[in-house]
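Structure first, then comments.
The complex appears here minus one protein chain, its other protein chains still in place.
Per-chain numbering from 1; labels A and B assigned in written order.
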Amino acid sequence: MEYQADLANQVLIFAILAFSLNLLLGYAGQVTIGHAAFAGVGGYAAAKLATAAGLGFAPALVAAVLTAAVVGLIVSVPALRLSLEHLILLTLAVSVVFVTLASSTSALGGAYGILNIPNPDLAGKRFDYPSEYFLLFLPLTILAFLIYWRFVESPFGRVLKAIREDELATRALGKNVFVYKMEAFAVASGLAGLAGAMLAFYTMLVAPAQFNVTQSMLIITMVIFGGMGNPTGPVLGAALLVLATPVLEKNLNIAAEKAGLVRMVVYGAALVLVVQLRPQGLIPERFSLMVVPRWLNRWKRPQTAAQSQAIGAAGNSEPSAALSFLDGYHGSSSSAQPGGRGNNDGTVLAVRGLKKRFGGIEAVAGVDFVLPAGRVTGLVGPNGAGKTTVFSLLTGVIPPDEGSVELRGKDVAGKTPDAIAKMGMVRSFQDVRIFARLTALENVMLATFGHPGETFLGLFTKPVAVRAAEREAKERALKWLSFVGLEGKADLLAGSLAFAEQKLVAIARLLATEADVLLLDEPITGIDPQWATRIGEVIHTLRQLGKTVCIVEHNLRALEQVADHCYFMESGRITAEGSLRDLMSEPRLVSAYFGT
Amino acid sequence: MSGKRSLAVEDIRAGYGKKQVVFGVSLSLEPGQIVAILGHNGAGKTTTLKTIAGLLPAQSGVIRLDGVDITRNSCAQRVRHGIVYLPQERSVFAQLSVHDNLLLGGTPNPDRAERQKRLDYVLELFPILGERRSQMAGTLSGGEQRMVAFGIALMASARVLLLDEYSLGLAPSLCQALAGTIKLLVERDGMSVLLVEQNVPLALSLAERVSVMRMGRIVVEETTQQLGEREHLWELF
Partner (left out) sequence: MDLKFDLLPQLFVNGVINGSAYAALGLSFALILRVAGRFHVAWAMIYTLAAYVAVVAAQDFGLPLVPAIILGLAAAALAGILTEWIVYRPLDARGGGLLGIFIASLGLIIVTENLIRLTWASQTLYRPLPGFPTELISLQDVTFTTLDLASVLTAWFLLVAVALFLKYAPHGRWINAVRVNPEMAQVVGISPDKVHLLVFVLGSVIAGVFAIYAAMKFAAVPDMGWQPLFLAFMVAFLSPRFTPLSLALTGIFVGLVESLSGIALTANWSPLVVFSVLLAYLIVLPIRLPRLAKLVRAWAG
């Protein structure tokens, strides 16, 4: 019995390590090979406090969690803007620094570590045997798991996944990506610290070798094998790794010393195979092993587009879906920006003297234009005229050198993308940038501002408000998906949709921000003519919603159908305006457009 | 390797994974002919050229060179047949010297003596490359970089030149000068050229025939003269 309990305890400890790493790696997409080091921070903290300061089990554990969380937070700061390779390098450096520090500091026991950690002593009961430890560890693990679960299968977790898919697009939706990354690191490290402390008390020692890079790699394999991004997968991965040894020993009669090595060989080989055949791990992201209470699990298992075709989804709704939608629409409801439909002169956006220089080239050389409320304005011009740069300047992706951008009278020039998004101006991207491994519905739900479930505090202190906000967000998302005619495909993974449908999801996502000013970058380019008509109709209807739209387009024929008014841009300046037909009747402009 | 080449493209479909961009395009290029492909951004012009060059696989359709099916040939094989594609951006090895760039162009034909002859020819066409031979290609002006790119193509013994907006970012005088070089190569050496352009007048001044692409398909195919007589050209875009 003790033997089984010992195995169970190992599974529990590794499970915590695995699912905490999953939060960072599987959900937020931050590849780190230093996770064991955070466990080490917790383990050493607990060990030191228990031996030197005589701290009891419970306080030592708490101290471990907090210390590890703080260290994780500190490490996250430089990690915020690093590319994948540099992040791996950073976490490697952190790991080596930790191990070296631990093995070289006499106060930390040097290479041998800290020994003779006292047994846990709670309420007079001393914990000695594995079975007794199990009674202690099981509730701890379940608690840790519930905290982790609350983070990942929630609006907060949804944002983490979005960051994993496309950081830039996430920022464009008004999320402060840096804060999320820092919080992910802090929580993941804190939980790892818990596991480290548990290990310390269990084995009664901590040593540097328990927390080095090789151990970190081991935890990574557990997560990958079990299923990245799946909430319960890592637990399976941990269990498989720990239990493989006894299985090999007992069932295959492999000698004890060899069994551990054989399982690693099998594990390593399986890893190479798994990543080739099932890159998402044994358990796909969406599948749930556990019986999950309904109120926690909101999303059914989404199908691929092919499966839903077999069922006969009503995805091919007619364009009039958009128009019939309007009957039920009552304008911006819970939007984040102040009311008002524009300035007195009916313009919503006024740009003056906008300039941007890149090195020696003046990409935007003093641009003035206005966007009238409730109208679709086109921005046309030859290649390299600076049109997309203007969009980037307006939405804060690039700061302008000079000029003002007045959104309903307030100058937003130089503000961050998240701030401008919250003030009511958003843009779409030429290369769409939807979150491929999230459903269409989740993509659109991410466009909510001020969702309490997306914050650390709100998630744990305001469960009722979170549930209400989720319901509202879901309703709003479905509304906008049906506006673009895709409500039948709401539960499909966005990456499995056709390219044109992805463009529609992106538009629905923009609309769900309830922003007034929509900047669309080549919405009709690169798709089939019948889809182009459908998108054109959607854009046409935006007028009736009171949206102010500006479009950069090269597909002139399609643009003519939707634009009320156009600006002509060449070599960084706006040189003419009028209807598209008028502009294209000007010989000088035509030659500028098609080249002199 | 001399000899004129004819190119036939039949009902090509191509794209990038999920994103299908070219929906059944057919073209033909006679030996010693210049054909232009026009169209708006995102119409699939570059994708078409890349598919012909072998940089992208054709999902369906046939590509024939002198009647021989080369659809399954690799890019390296097509280069040896004389098909050379010059991209609109990054058309040179920026971190290498002009000399190294041209040498690399000679990769398909390693015969030393031949290569020297071609190098002399290139330097005769573009004397400035001789002056700049040890300079890093990325530090050259836009026009000079284009000349290097042309040089690379000539070193590779191109018989079918696929030009992707060679005029992009070039001053008009330079465009004209290079246009002159293209005409020279066609008339004197029998090169066949498929030209993708945004600069419509330039394309019309060079090409005999024009195909206009819109949203992945060819919407109009006529002679330069016929196209030039159209009134509202922009409606095709």
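By definition in this document, a residue touches a chain if its C-beta (ideal position, glycine included) is under 8 Å from a C-beta of that chain, and two chains touch if they have at least 3 such contacts.
Quick caveat: nothing in here was measured; it's all calculated off a predicted structure.
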Give me the visible chains that the unshown chain touches, in label order.
A, B
Missing-chain contact, candidates A:Tyr267, A:Phe449, A:Trp480 or A:Trp531, resolves to A:Tyr267
Who touches the missing chain here, B:Val62, B:Met136 or B:Ala177?
B:Met136
In the full complex, which of B:Val62, B:Cys75 or B:Ile128 touches the chain missing from this view?
B:Cys75
Subunit B residues touching the chain left out here are 53-55, 74-76, 79-80, 84-87, 90-96, 100, 103-105, 107-108, 110, 136, 138-139, 152, 155-156
Can you list where subunit A touches the absent chain?
31, 78, 80-82, 84-86, 88-90, 92-94, 96-97, 100-101, 103-104, 213-214, 217, 220-221, 224, 257-258, 261-262, 264-265, 267-272, 275-276, 279
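Simple rule for what comes next: only the chains that are shown with their structure count from here on.
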If you average the CA atoms of subunit A and of subunit B, how many Å lie between those two points?
42
Show which residues of subunit A lie in contact with subunit B when the two form their complex.
382-384, 495, 498-499, 502, 522, 525-529, 532, 554-557, 584, 590-591, 593-596
Once bound in the complex, which stretches of subunit B touch subunit A?
18-21, 23, 40-42, 167-169, 172, 197-202, 214-216, 232-237
